[in-house]
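Yeah, one chain of the complex is gone here, protein chain that is, but the others are all in their spots.
Chain IDs A and B follow the sequence of writing; residue 1 opens each chain.
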């Protein structure tokens, strides 16, 4: 202990402490960051080829198997339908790139034409949910209030009151719905991507999905009204509390410092 | 307790009563007393003082203007007008204008007053002497004597009969108030043990309000149900749904690890209480690949493929399962009520 005490004023002490702190932070992060389950797909960056099957064999087969039968790295695609492909590839989730608890949304690397070709190929492997037409998902004229009630019953438990997203177990999460197109919202409800459960038409008819989409568009994103001012991320009391401490109490303490400070004295000439 | 035995020398010496104490040349640690007052610019330069005066008056004028702005905003902006203001987003014009004008009107009164105090009022520091809180021994002696005299005159200590009956009366009288609280609510009885579910009641889809058929419920989907006969317009809807809410998923029968769960399901369709057994949040964050259900309030996690047992978090027991089957018209129905109380645990739960 004495040795340590004696050296703590050494010029390099601060550097050592900083390095230790950084190492500890990094170590802690590594310990707490969710462990990866998906494998990296190195071939994902390959060039696209026109035909769905060719596209598939290059971009998808290494994980999902040459005939879509699935491997240890990816589930079977037999019977998932074209809607699932349109959602997964259309939001950039597929092809998967990075290991992690969940495959995140990324930049889309296929054109819509290529996605349609892929979807057609996967749909040919077995019947499944069909990519919706605009008439199915366009929320124009839908009942946003009814959609709000449905959203609070079926969606808010994972995606938050207005679709800001939320945490699931072991590093998984329900993503934010901000900026998600009506089509993809529809497809997600229809197919239940990754760990999200599906809400098929048998239990949630098409019109109700439209209502939900109308609600999400009314309350989420830049076009949503926030009459009270900054929505603070729509996260509720935690961000409100942080704001009250930092900006509320912070501003008041700054004012208090001014009130209590002594006025500058005249300089002696 | 034993604090009286502390030797005085362990306590530090009292501080010097050194307000304006004579400086001991020998001892630089002695309190030199209040430093002499130094004037501010405003104290010696009348021009600077006038500038401060104008600044204070300016702030008061700004406050007046802001109040005028407040009233103008109140009149001008319709209550439902939404405007886009960077970086706040699409906000209510009225709220934004009223808040700013009211805030500035108040702020400038305060800022003016404080600026006035800081620059123009005297800033000579003054000292108040303190006096000990405790009374002097003479005062204390007088009070004790008065109290003794008063107590003796009352005869409180001498006339024990009066004293004891008074204590008795005072002790009993609050009971009236306690008794009055009885009608705050009913007794618990078996209320927490029963729900609306009963044999033959159909499972009604919360979305469509139609009875559910087994073929409606796909593997990987999530559905919520309430008992037949309950409607959102019923006066007791909130209280009943708080117990009866149901979460329905379909799991491949071979993936169900718990024997009873499989028995109580219909071809892998399982119905569990939606109410968390921890403190009663509606639990429904269903992960369809893992069959885990997470509570959004306190993160209790249940495994729906294994009798909904708790695998993480603060819940103490599994989610109750509702035994279901199919009636002769092909609709899903309950085979009875839950066999245990739903929701948070309580003393009589057992």
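Following the convention adopted for this analysis, contacts are C-beta pairs under 8 Å (C-beta built on N, C-alpha and C of every residue); 3 or more make two chains touch, one makes a residue touch a chain.
In the analysis below, contacts and distances are computed from a predicted model.
> Under which of the names "Cytochrome bc1 complex cytochrome b subunit", "Tryptophan synthase alpha chain", "NADH-quinone oxidoreductase subunit H" or "ABC transporter permease" is the non-displayed chain listed in UniProt?
From the choices "Cytochrome bc1 complex cytochrome b subunit", "Tryptophan synthase alpha chain", "NADH-quinone oxidoreductase subunit H" or "ABC transporter permease", the unshown chain carries the UniProt name "Cytochrome bc1 complex cytochrome b subunit".
> If the hidden chain were put back, which of B:203, B:218, B:251 or B:281 would touch it?
B:281
> In the whole complex, not just what's shown, which of A:61, A:109 or A:255 touches the removed chain?
A:255
> Counting contacts across the full complex, list the positions on chain A that touch the omitted chain.
29, 31-34, 101, 143-149, 152-153, 156-162, 164-171, 173-174, 215, 218-219, 226-232, 234-238, 240-245, 247-249, 251-253, 255-257, 259-262
> Quickly run down the residues of chain B that touch the omitted chain.
Residues in contact with the chain left out: 1-3, 5-6, 9-20, 23, 27-35, 74, 79-80, 88, 92, 94-100, 102-114, 116-118, 121-123, 125-130, 132-133, 181, 184-188, 191-192, 206, 224, 226, 232-233, 235, 237-239, 241-243, 245, 274-275, 278-285, 296-300, 310, 312-317, 343-350.
In this text, only the chains that are shown with their structure count from here on.
> So what's the Cα centroid distance for chain A and chain B, whole Å?
Each chain's C-alpha centroid was found; their separation is 30 Å.
> Chain B touches which residues of chain A in the complex?
150, 153-154, 157-158, 166, 168-169, 172, 174, 192, 194-200, 202-205, 208, 222-231, 258-259, 261-266
> Quick check: in the complex, which residue numbers of chain B touch chain A?
38-45, 82, 87-92, 95-96, 99, 114, 118-119, 123, 205-208, 212, 215-218, 220-224, 249, 282-290, 292, 294, 296, 299, 301, 312
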